[in-house]
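Here it is: the structure, laid out below.
One protein chain omitted, others in place.
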Amino acid sequence: MNRVMLRSPGFKRLVACLAGSLVLAVMIGPQEGTQADYGYAFRQAVFKPRVFVFLGIGVLMFLLVTYWPRVTPYFTRPGAVALCTGLTTVIAAQFLLRWDDQVGNAKFGAVSRAVSNTSGLSPATTAFFSWLHWVQFLVIAVLAAFAVAQRNRMLAWVTAAFAVVAGGIAFYAHNDVISFSHVADHSFGAFTTLLGYLVVAVGCSAAALSHEQATHARDSIDRVLAWRPGLPIAAVGAAATIIAMTTSAWFSPLRLNASFSSTHDLFAGYGLSPISSQYLAWLGWVLLAVVAITALSSTYLRLRLGGWIAAGLGVVAVLLTVVTLYDISKIGADNNVDAATGPWQNLGSGGWLACMGFGLMAAGGFIAATAARTSTGSASPSTPDTAFVPSESQGGLSLRTASRSSKNLLFVGVVLALFLPPTMTEFWQKVLVSEIGVYVLLAIGLNVVVGWAGLLDLGFIAFYAIGSYTTAYLVGSLPHKPPAWLHMTPLLAIPFAITICIIAGVALGAPTLRLRGDYLAIVTLGFGEIIRITAVNNPGNITNSTRGPSPAVAHPRVHIGPVHITWGLNNLQYWYLLLALIVIVVILFYRLEGSRLGRAWAAIREDEVAAQASGINTPRVKLLAFAIGASTSGLAGVFFASQIGYFNPDNFVLNNSILVVAYVVFGGMGSLPGAMAGAAVLTWLPEFLKDQVPADDRQMWIGALVLLMMIFRPAGLIPARRRKAELGGLGSPPSSETRAVPASEGL
Amino acid sequence: MHYIHQIPAYVLLGLTRGSMYALIALGYTLVYGVLQLLNFAHSEVFMSGAFGSYIVVHAVVGDGKGTPSWAVPLVIVIGLLSGAVTGASVAWTLERVAYRTLRRRGAPKLAFLISAIGASFFLSQLAGKLFNRFRGNGFPKYFDQNRQVLRISTARVQVFEVVIILTAVIMMIFLDRLVAQTKLGRSIRAVAEDAPTAALMGIDIDRTISRTFVIGGALAGAAGFLFGTAFSFSNTVGFDQGTKAFAAAVLGGIGNIRGAMMGGLLLGLVEALVPPIPHIGIQWTDVVAFVVLVMVLIFRPTGLLGERLGRAA
Amino acid sequence: MYKRSLARLGVLGLVGVLALTACSSKKKTGSGLTGGSSGSAASGATIKIGFEGPLSGDNAQLGINEVNAVQLAVDQANANNTYGFKVALVKSDDVGDPAKAPTAATALQQDPAILGVIGPSFSGATKAVGASYDAAGLVLISPSATNPTLTTLGFKSFHRVVPPDSLEGKEAGDYLAKKAKKVFVVDDLSDYGKGAADAVEAELKAKGVASERQGVDAKTTDYSVIAHQVQASGDDALFYGGYDTQAAQFAKALKAAGFTGLTMTGNGGKSSKFTEGAADAGDNWLFSCGCLDATVAPQAKDFSAAYNAAFKTDPSTYSPEAYDATNAMLTAIKAAGASPTRAKVFAAVNALDFKGITTEIKFEPSGEVSAQVINLYQQKAGKIGLLGDINTQS
Partner (left out) sequence: MTAVTVGSEAHESDIVFDVEHVTLRFGGVTSLNDVSLRMYRGEILAIIGPNGAGKTSLFNSLTGVYTPQEGSIMLSGRAGDPPQSVLGKKTHVVNHLGVGRTFQNIRLFPALTALENVQVGIEARQRSGPISAMLGLPWQRREQRESTHFAYQLLGEVGLAPKANELAASLPYGEQRRLEIARALGTNPGVLLLDEPAAGTNPVEKRELAQLIQRVNTDRLVSVLLIEHDMKLVMSVAHRIVVLNFGEKIAEGAPAAIQRDPAVIAAYLGTSAEEAAAQAAAAPDVQLIEGTTEAPLEATPEDTRDDGEVNP
């Protein structure tokens, strides 16, 4: 071996790939060395035959990387991206997701084994779970790849049809299993498989329809969405509603999955209110027909008025559906079906799916009603109505050209946020409330400090602590009670917690804001630790030390006029409270971002000296960032304290601060949707990984994921428009080598 | 006075602790000097140094019983070397994987921080998986660490303290000379001062950065060995020690080598001297450390010695 | 009309049946979809029990100590068919964190096949989830949540096999008051350590013995400063509230600093991890523990060996307690009859009388274990041995 060969990039790449595969072998290897034998797991992982499998993977990676340039052209073929996405989704669904709530570990394999032991299922189901699933996957994958790569139109159509059928079979098989076992089900495996196959079908159709050699996936999505604004979303809504009305369970206590049509019979004579009764008998179908027809026709024909009508009808349909759901669950509870203790229990997913469908149709109508006739950009409130507005620039970098897909996504998100949680298992509802939601709120707050103002704050969780303890004090859960007249319910503590957090933010910020970048980081880190240690050790036992508040912080209550709401152990109640808080904060912050203050933050982040020279009072603007971020954190603290009841200083460790920073950056610094998505993904992931890897390996996988994400997509999941510019090829610096060696200061 | 009488003892303990901080802080400061980046994963380099040296030392002396006393210095040298080599290779890999790729893409500064945090989680948990996750270690006891060497007033100087302080001093002097006098040191300083110009002068920036990581990693790895012999380590020890060492580096003026040494020693002394004062208490150790840090930074916003690597060396 | 009333009958019937089988029929066996209406745990059927505790994060060590012992008990039960049914263990990781506990608890609560839960390991986590376990009707036996307030908060589901740290601390304080004039009390700033140390300090104060108090974070690795402070204080006794690994390090540092007074810690420190870690520095350390001598009980002899064989490490703090809790739970499930439900198991746990390797498990209505004798142990020549009831020691 000569030096040249050792130094050649190919050789280095091979070594890197092999090393990577070894690391992978260790990561997937057996659990834990022991005190007596540190190297145990390492040897088990590396000195066993299976290491050759991993080395093989390494070689494959090497080949893939080496020949990647030859593969990439195919990715620009119409439909290729959709095809890959769809196939990956199917694989993920069949390997990672649950296919049943109960059987074994509930993954595909366990269900498949159970099915093979069970008689009485339809042959299609048995076949699907034993061999059909991978046969159909392989056939479709090969055919579709061939069709897309060779631009064979005929084959593409055939494959698309196949994919739809395959998805249908998967869905049918799953439903068969569920109806056989008569148990309510919350698994996503079959749904996701269906979705994956549908995406494959879309990819194939795109390949069949398109006349171009190469397209950009995003462009084609935008083009589809722009063809008849609102039509795709309305069509999806109509499909969802039809599924809800025909196959899904509306009322599903144990051993009974009553579909929409049988629900009416089931509840006949139990004193259903007239509206619900009519809804179940015929009104539901009529609503489906009317809303679907108005929504689809108005979006297709681009009728503005029709769009408004569809939107209105859709909302009415949603309300009626919710009322009906309340009625039937209330009657179920009154009759103590399946030990139900109150309304909203024992409901199947059908009703909520119908709500989603109606909601999406309403959204489609709304989009059609508000779509600008000609231009591709949609008007947003920040558009100035002056004579100076020039025509929209190309390139989509302007704040104004909110892309059509993001608008559609927004509606889908809203509908999902409203109606998906009720169909989830209690576990995921809990995750949504106590992990995802709270950290989304925190990430939104930290995004102001880190993403917008560019100040690295590693002690953010301290404000969360302050908010929580303030709440605990005000509701009388700490050793020192507040005066009787101040004793209040948690929701009333919000303004107090926010005020105190603002004061704390200013107190931290004022002396330290002249510090730059990493100095600020260590000082804020120290602040966070000081707050936590003080909570443990404070003299006079103000915080009750490690024991935390006692008695439990009360759950929130609202008594305003006729409205009486008491939050208890029900996760959904908290979810809607949290959703309301998040929506309010997001709307407020969205406005803030486009305001003078948002621009001032961006300015000091970009160049503090120039910002000062432009007349920006930088200390004040930075303090505002700290205070506003802190107040959001305080708000999250109030919610946390009242939802969980008990907490202790361990909840506010440094690690949590670092995690929130990681959420914000992972999602995309400075982008509100990014920060939210980052927090949601990274708080969801550990819970998802619970099913996949041993508990104590989760952090390792998450660490690896964060690392890879930063390497391959340093701007984050959903990059901020203002940040994207720093990374994109725009105004590239003289030498990219020196780019990370900034001569200037700060973050 | 009771407390005042004990001061020499606390000074000794503080110096020991501070030497450890200083060795780790040097890695932060070197990397900061050349990249203006906080290498968050440096703490895990330290941690892996401890594990690496454990494996080697364990292979050499087993559980350490019956090691002849003449071999003890040899074992220490082996431990230091193996720790340094592990640390250096982990740091080198880290630079390759988590930093260079991002540098090529011109990523924003925080992306580096987060990729380092990801790497830090990954390394510490991987070590936990490979070795174990228990606190406390079974480092071989190959010499009587607690034997008293000499006594100065209330300070009872023990073997491990001598080893730690001596090694730290030697390594710090070595590094200081290295940066001040060698060709590599000159290129490090040049990159720290002005990377584009250094590149124009024909200095290979990538290689210089790589070597800076290696030097810092070697120091931290060796510190890991010392730490393992004297105290206890686990896969999560890096985080806390790393945080303190980062504070020490900032205290002295991050990017400044002598500042890091000074900051480390100062922080160690503060942590050993202040909490035992009557009515304060050990539980406030971290608070005391951070309050001192904040105080220093308020009055000297760039640390005790200012921040330029090039200028100070 | 006729049709309608039939439908009504159908619903009524359905409701009736559901009310009867509300719990029992929820159970599904893991082997197939053959669910059927019996849902019984006849011999050969599989029963699920849950474990909630920290399996990752800073506190994972304690959870691993426990979950290993639980796993061992389950494996032994399955291998020997001790109880006549197969047992499956569902682990749920709460990171020892009140904020994460509700999620972990929900994962167990929503699985109707789980009939009992070992855990939660930490008091803070228990406080955050006690009410929801009550609502789910799922019974808890905790091996290590020792906060005294837990049994006063009205959590019906909560039981524990260890005495509260207040009792342990009180008895330890009593003993120290007899032995020492001035006691240095150190805790590890954890819920358990601080609670025990608080109790010791309060008792010393009540007995008129001077004491001083410090805290060392459990994450600390360098105990030299506090050890020197203890040595320099001239106090003649030390109580450490904390766990074994930290206690071992502290013991070493104390020896290095030359402290020669009486040294004592609680249940959290009494384990082979301490013995191993501290080696000769741990000699003469005293341990107060609300547990029996683990070498006396017949099954206990094998426990340590079996544990070591399975996990290649010695059992540590709370491993024996977790082992006992699991066997107690399984005994209760067996006592709940052929088709156990959560409610039946709940009742059976309350009526339990089970002789474990650490103590006799019999619960007060509050959920405390009845046998609340605090014994005193001491390490001598690298082995922890029983001295006897702490009250009778002089």
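Each chain gets a letter, A, B and C, in the order it is written, and its residues are counted from 1.
Here, contacts are C-beta pairs under 8 Å (C-beta built on N, C-alpha and C of every residue); 3 or more make two chains touch, one makes a residue touch a chain.
Just so you know, these numbers come straight off a predicted model, no measurement behind them.
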item: Contacting the left-out chain in the complete assembly, out of A:Val337, A:Ala611, A:Ala675 or A:Leu689; value: A:Ala611
item: Contacts of chain A with the absent chain, listed as residue ranges; value: 384-386, 388-390, 392-393, 395, 397-400, 588-589, 591-592, 595-600, 602-603, 606-607, 609-618, 624, 628, 722-726, 730-731, 743-745
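Convention: only the chains that are shown with their structure count from here on.
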item: Innermost chain, taking as reference the mean of every protein Cα atom displayed; value: A
item: CA centroid of chain B to CA centroid of chain C, Å; value: 38
item: Multi-partner residues of chain A (each touching 2 or more other chains); value: 34-36, 536-537, 655, 696, 699
item: Two or more partner chains touched - positions in chain C; value: 58, 60, 64, 189, 215, 276, 313
item: Chain B-touching residues of chain A, taken from the complex the two chains share; value: 23, 26-27, 29, 31-36, 38-39, 41-42, 45, 450, 456, 511-512, 514-519, 521-523, 525-527, 529-530, 533-534, 536-537, 654-655, 658, 661-662, 665-666, 669, 696-697, 699-700, 702-711, 714-716, 723, 726-727, 732-743, 747
item: Chain B partner contacts - residues on chain C that touch it in the complex; value: 58, 60-61, 64, 186, 189, 213-217, 219, 221-222, 224-226, 228-229, 232, 245-246, 248-249, 255-258, 273, 276-277, 279, 313
item: Chain A - residues contacting chain C, complex; value: 34-37, 40, 102-104, 114-115, 117-118, 177, 180-183, 253-256, 265-270, 335-339, 425-427, 429-431, 434-435, 536-537, 545-548, 550-552, 569, 640, 644-648, 650-651, 653, 655, 687, 690, 694-696, 698-699
